[in-house]
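Read through the structure below, which is laid out as structure tokens, and then see the notes.
Removed: one protein chain of the complex. Kept in place: all other protein chains.
First chain written, first letter: the chains are A, B and C, and each begins at residue 1.
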Amino acid sequence: MNRLRALLDAALGDRQADRVVPPAGHTVWLTVLTAAAMAFLAVFALALSLATGRLADRWADSLAQAATIRVSAPPEQADAQVAAVAAILAATPGVADARPLEETEQAALLEPWLGPDLPLDTLPLPRLIEVTGTEDLDVEGLRQRLAAEVPGATYDDHTRWRAPLVQAADRLRTLGLLALSLIAGTLAAMVTLAAQAALAANRPVIRVLRLVGARDAYVARAFTRRYTLRAAAGAALGTVLGGIATAFLPEASAAGGFLTGLGFTGAAWLLLPLVPLFAGLVAFLATRRAALSALARFE
Amino acid sequence: MNRLRALLDAALGDRQADRVVPPAGHTVWLTVLTAAAMAFLAVFALALSLATGRLADRWADSLAQAATIRVSAPPEQADAQVAAVAAILAATPGVADARPLEETEQAALLEPWLGPDLPLDTLPLPRLIEVTGTEDLDVEGLRQRLAAEVPGATYDDHTRWRAPLVQAADRLRTLGLLALSLIAGTLAAMVTLAAQAALAANRPVIRVLRLVGARDAYVARAFTRRYTLRAAAGAALGTVLGGIATAFLPEASAAGGFLTGLGFTGAAWLLLPLVPLFAGLVAFLATRRAALSALARFE
Amino acid sequence: MIELQNAGYSYGHGSLLSELSLALPSGSFHFLVGPSGAGKTTLLKLCYGDLKPTSGAVMLDGRDTRGMGRDGLAQMRRRIGVVHQDCQFIDHLTIRENVALPLMVSGRDLAAEAGNLDQLLGWVGLAPRAAARPPELSGGERQRAALARAIIMDPEVIIADEPTGNIDWEMSQRLLSLLAELNRLGKTVLVATHDLALIRAAKAQVSARVLRLAGGVLQAGAEL
Partner (left out) sequence: MIELQNAGYSYGHGSLLSELSLALPSGSFHFLVGPSGAGKTTLLKLCYGDLKPTSGAVMLDGRDTRGMGRDGLAQMRRRIGVVHQDCQFIDHLTIRENVALPLMVSGRDLAAEAGNLDQLLGWVGLAPRAAARPPELSGGERQRAALARAIIMDPEVIIADEPTGNIDWEMSQRLLSLLAELNRLGKTVLVATHDLALIRAAKAQVSARVLRLAGGVLQAGAEL
């Protein structure tokens, strides 16, 4: 309640008290620039976290989805074994969809290796069943049941080569979040230092205000207001620049999907206005703390 | 010569002149922290640029290397056609190596699709020739000669799906370099502002120094020395922290090679000491310019 | 109004003021004299709560200054107008704003006081310089602005530290008359000065007492 009122005062409040802080001190610009730089970086870190998050999700999904069951059996048993696999899959929880590949699809997959002229229909090709699973799919259990009941069936879920990618994406996401908190911390530290620098530089002003009967809150408010507004303005600038920069990043594409696609998509853009708000809040709290403790110290 | 002397003076010089600048101003700490944060980020950007650079190079290399020529021909003509392809390749500049795949290798490639039991030796499989090219390889010319002389041969260089990856890596490298220059620029701007803030805050000091007969160079030197040393020290701190942080990044690995592997490798570590040196230089030039122009302005 | 009860003060390097007892009743007029470095400014600071005694007590309006918080002191200072020896101003505000500063920080309506303010600036001869900033004033002009700021709030007590150190004789006389006039209106006045001619001139206008500070002790009521 008290904080809220102070915040409102700081945002809208006493323009008269504002006058007593020297207008365009260099530390003020330092604050604006710092906030802008931090916001710019925050936007990037946010974009990185979001993009890698999306990526990790997509891959985690496709891990469960893109499994293949290969049924190698003599032609006369093939249909029966495929049916047996289908029955097992139907009885397995967590299988969203299972679909035997058409021969033409299979031929397309093999073309790069075998050429277009291979008489596939004369070959004892294995049958392939594409399985789409959900997160609940118990892969180990399924594998064991297949081995027990349909000896010719092999479950291949590609985990071997995709897992490290998902792990890497997860790490990058963590890294992005780490960078975000680092940036927020740096912003707070810098705004605090800038406010302290301003307070130290304006010690004569503060002394005069005290001598003529100003209360601590009056002095603190003048500084808090100034620095909150400047930090928010700087952060807004940095956010806009960061937004523009990320918009010019390479587009997400099917081929290079994991490396590119750093830009914001859809609703994620709505996160951006939060950056200057957050910067303003950090600046408000940091300046207020700096001001009050400095005032207590100057005595 | 002049610059060098001034630099040495700034680095070692007049400790007595140094006394006239107030000791631990907050803007001094602001400079240290700014330099540290910038150096930390610079280390990351550097790591990113280096890693993506390595990646782009590796992929660009493998583009030229990993091509395959598929010869689809009736069994009795296969050997002749493979020999014809070999002859063409031998006559083509830019081909480093060409090697027909063994049947066992081909079987391994097909296993996921066909199963281990397929009687490959009874099949009219196409022959595959692995071609390792250099950068000079004229792919279009080779393709045309193959089409004209060996109708059953198809050149497949995978460009289609790898090119966007290389492009993406190149873009990331550009992005890293861009980030580096952005960071250097921000550092210069912030050190300039910090120096200006210090100069503005110390205007009374400067006025007194002037009144007792100090020359501009004397005053400028005192500030330059202070800020150069602080920026270099801050940057050294940030570099060390950044170095430690990158050392803890996920290792380069075969599987997730493009996403991880951001750490420094080998000689690249030697780049790190350059960061504080560069920061010190930037701080020196920025402070000196700020000081001299401020002194001219204060008049 | 102001009462020192065995008050002593030390800046850390030996005792400067020791066991001073003194009562300045409301409506009294005192001069404080003494050699340079005797502790006149220090004594005045004790009297408006800028310093707190290291021994004994200073009572302002019956309250011990050591018991007042920073906000309590702020409140008290609005009732005591002070002219500092090194006139303290906010350099980026105009003289008019500086003089109005006590009104501003206590949340008064500046518009309502505008007439008062202009009259006061005229009185101390600063009307033509009202829009200038403090560093653009001459030494004497700054001292006059400081006096104007001290009395703008219509305080009960006026404390002035060497208010005429940089002012020519005629202007000193004028400021003295102003202080005498305020004293006649019931204000308590305490002026530290080394200008003996000023004190002699004052005797004709008000019944003032002279306090001499030397060697850390106060000789109250000493005649010149």
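Here is the rule we use: a contact is a pair of C-beta atoms (placed from the backbone, for glycine too) under 8 Å apart; a residue touches a chain by one contact, two chains touch by 3 or more.
Treat the numbers as computed from the prediction; the structure is a model and nothing was measured.
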>> Can you list the shown chains that the omitted chain is in contact with?
In response: B, C
> In the complete assembly, which of C:Gly69, C:Gly139 or C:Gly215 touches the absent chain?
Replying inline: C:Gly139
> Which one touches the absent chain: C:Glu3, C:Asp50 or C:Glu162?
Replying inline: C:Glu162
> Looking at B:Ala147, B:Val208, B:Ala247 or B:Leu274, which makes contact with the chain not pictured?
Replying inline: B:Val208
> Residues on chain C that touch the omitted chain in the whole complex?
Replying inline: 11, 33-37, 39-41, 85-86, 125, 129, 136, 138-141, 144, 161-162, 165-171, 194, 196-197
> Please identify, in ascending order, the residues of chain B that touch the omitted chain?
Replying inline: 16-17, 19-20, 22-23, 204-205, 207-216, 218, 295-296, 299
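Here, only the chains that are shown with their structure count from here on.
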>> Averaging over Cα atoms per chain, report the distance between chain B and chain C in Å.
In response: 68
